[in-house]
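Note that one protein chain of the assembly has been removed; the remaining protein chains are unaltered in position.
Labels A and B are assigned to the chains in the order they are written; within every chain, residues are numbered from 1.
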Amino acid sequence: MKERPLIDVVGLKKYFPVRKTFLAHRRDRDDNLVRAVDGVDLSIARGEVLGLVGESGSGKSTLGRSLMMLDPPTEGHIVFDNTEITPFNDRLLKPYRKRMQMIFQDPYGSLNPRMSVGDILAMPLRFHNPELDAAGRREKAGQALETVGLAAQYLDRYPHEFSGGQRQRIGIARALTLEPEFIMADEPVSALDVSVQAQVLNLFARIRRQMNLTMLFVTHDLAVVGHIADRVAVMYLGRIVEIAPTRELFSHPRHPYTEALMSAIPMPEPGQRRQRIVLQGDIPSPISPPSGCAFRTRCPYVLPACAQDRPLLREVSAGHGVACIRDDLELVSPLAAHPNPSASTTSLASTTSAYSLPSIANVRS
Amino acid sequence: MTTATHYLPASRRWAWLANPTLRRFMRHKLAVLGVVMITVLVLACVFGPYLLHYNDLSIDIRNRFAPPFTGNHYLGTDALGRDTAARLLNAGRISLMVGFCAMLISIVIGTLIGVIAGYYRGWVGAGLMRFVDAFLSFPSVFLVLVLAAFTKPSPMMITLIIAVTSWMEISRIVEAEIRSLRERDFTLAARMIGASNRWIMFRELMPNAIGPIIVAATLTIANAILLEAYISFLGYGIQPPLPSWGNMLNAAQQYLGKAPWLAIIPGLAITLAVTSFNFIGDGLRDALDGRSDLK
Partner (left out) sequence: MNADEKIAVAHLNVAFRKGAGYVPVVHDINFTIGAGETLALVGESGSGKSVTSLAIMKLLAEAPKTRIDGSAIVADRHGAPIDLVAMGEQQMRHVRGNRVAMIFQEPLTSLNPVHRVGDQIAEAIRFHQSLSKAAARARALALLEQVGIPEPVKRLDCYPHELSGGMRQRVMIAIALAMEPDVLIADEPTTALDVTVQAQILDLLRNLQKKNGMAILFITHNFGVVAEIADRVMVMYAGRIVEQGSVSQVLSSPRMPYTRGLLAAVPRFEHAGLAQGELGTIAGFVPDPSTPPSGCAFHPRCGYSIAGRCDQQAPVLEEIEMGHQLRCVRWRELATEQEGAR
C-alpha cells in the first residue's frame, strides 16, 4: 500500500545572497550567502498533516515558501503528484497553483484592504475558472465563506471591519475556494488570541477531514502542532534534525534540540517548575553555520566528532528519523510525567457553542 | 482592537460621512480653507464672466488704466481699457484648466511608470527609474522653455509640455509605494493564486497607493499652475489675446509704476490658487497617512 506521496522534496536548498559593498563583493566567497534552507528531504503523503516546527532562523518559513514555488529554490527538486515542478515558470505553474494553496500568518496583512471580501474570494476563480460569470463566482465565494463559518452576507464588507480571527478565516476561505489538494499554512494561528486560536484550529481539523486535505503546518508552537499534525519535523538552522509521528516525537525525542525545545515550553500546570534544559547562547548565523552538526555549539551532549561530518537523517525506528551521530542518549520528554492521560480526555469533544473543563484535576502538581 | 461586524451602522449610505479620513481632513483648518478658496475661485472663473458688465475683449481706450472700483470696473482696466476682472476670470479658466489637465496627464504617465518600475524591480525597474532620474535632472523650467520654443504655443501644447515635465515626481512616489506593497502578504497570496502580473499591478497594488497619488496630484496642480505662469510670463506660453495669469503679468511689467494693480491682481490670483492646493495637499497627506489599513 505504498502510495506515492503527494509531495516529495529532495535536497532542497535556498540561499540568499548577502549584499556586500561594491568593494567587498566577490561572488564565490563563503560568507556571501544566507543558507536559509540547507539541504532538506521531505515527503508528505496524501491526506497527511505534516507539522514543521522551529524557531526563528530555522528556515521553516523559507522552506514552506520555496515548496510553494513563491521563491524558486536555489537547488533541489520539488515533486508534486509525480511531476517535478522546480523548473516551471509562472505559466507552467498555473495549473498547479490551483492545487496548492497557502495560508498566511498575519491576518491583517494577508487581505487586500482595498478589496471587498467577495472580490478577494472570487479572485482565484477569475484565473482558474474562467467559465464562471460574476454571479457564479459570487455564489462560490459565498459557499467558501460559509465553509469557514462566516455568513455569506459578509461578502460586501471590507477586511478592516473584521477581527483578527475572522480575517484569518477569510484567508482560509480564499485558500479553499479553488478546492486545492494541498495547503501550506504558515503560522496561521500565531497572531491570534487563545480562544480564537482554538476556533481556527477546530476549523482546520474540520475542513481537513471534510475536504481530505494534505497540509504542511508551519509553526513555532509545539502544543499546536501536537494537536493537529500527524507527523512532525523539527528544523534547526535550515536543516531537519528530527522527524517522527507526533506521539512518538513527543514521547521519545531523539535529538538534543528537540529535547531542549520541549523542555522549554511552559505548561499551564502549577508547581511544575521542572528541571529544564536552558540552552545557552543564540542560534548561530545562517551565513556561516558551524561545521558538521549545526547544533553542536549549544548541544549539552556534544562530542568532538560532532564537528566533522554533517549528520544525515537516519531512521531509528519506524518513520522516526534523527540527524545525530549519537544513539546512546537517554533523552527526557515532558510527557514522561503524563504517560497516558486518563479516559476523560474524550470529554474534550464538544460542540462549538459551549466549552468544557479539561481534566486538570487528573494532572497533578 | 477588534471590530465585530454587528457593531456596524445598519445603513451604509451615510456611513462615509463618519469616515475617519474625512474627519481628520476636516480638522486641518488650513486644508479646509484651501478647499473653500479653490471652490470660490473655480466658481468665480466659471460663472463670474457671465455676471460681469464687461467681457475680456472689449477695448475701451478712453478708460485705460482705470484703478479698481472705477464705475463697473471692479478691478480696474488695463493698457487697452479691457476690464481686469473679466480678463482675470477668463484667464483663470485657462490657467486652472491647463493646470488640471497637465496634472491628469502627468498622473497617468507617472503612475503607469511607477507601478511597472515598482513591481518588476530587477533590470526593468532599475532601468525605468534611471530613465526617470534622467528626466528629473533637467531643470524643468528650462526644459519647458526649450520645448515651448519649438512648438506651437496653444493651450493644449502647453498642457502637454507641462505634463511631460511633471510626471517624474509622481512616478518616484508611486514606485516607492508599490515596492513596499509588493512584499505584503496579500500580494504573495495573489501570486499564489496565479493572478496575472497585470492584475496584481493594477487591481491589487495600485488601489493601495491611491493615498500618495492623490497627495502628489494636488501638489502637481499647484506646480503646474506655477509653471504655466512662468512660461506665459516669459512670453512662451499662452499667447495674447488669450488671457492667462502669466501673460497678464507679462503685460503688466512695463506699467508697474503707473498701474501696479495690473500686476498685483493676477499675482494674487496665482498665489491664492497655488497656496490653496498646497494646503489641501498637506491636509490630505496627514488625513490619508493616519488612515490605518492594518488595524
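Brief remarks follow.
Going forward, contacts are C-beta pairs under 8 Å (C-beta built on N, C-alpha and C of every residue); 3 or more make two chains touch, one makes a residue touch a chain.
The model shown is predicted, which means the values in this text are computed figures rather than measured ones.
Contact with the chain not shown here comes from a single listed residue; of A:Asp8, A:Asp71, A:Glu179 or A:Glu248, that residue is A:Glu248.
Among the residues A:Ser61, A:Gln168, A:Gln199 or A:Thr214, only A:Gln199 touches the chain that is left out of the figure. Touching the missing chain, out of A:Leu52, A:Leu279 or A:Cys306, is residue A:Leu279.
Chain A meets the missing chain through residues 55-56, 163-164, 193-199, 201-202, 205, 220-227, 245-251, 260-261, 263-273, 276, 278-279, 281-283, 334-335, 338, 341, 345-350, 352-358, 360-361, 363, 365.
The rule we apply is simple: only the chains that are shown with their structure count from here on.
Chain A and chain B, compared by their mean Cα positions, are separated by 50 Å.
Of all residues in chain A, only 68, 70, 90, 93-94, 97-98, 101-102, 104-106, 108-115, 123-124, 126-128, 154, 157, 160-164, 166, 171, 174, 178 touch chain B in the complex they form. On chain B, the positions that touch chain A within their shared complex are 2-5, 8, 184-186, 188-196, 199, 203-204, 207-208, 210, 292-295.
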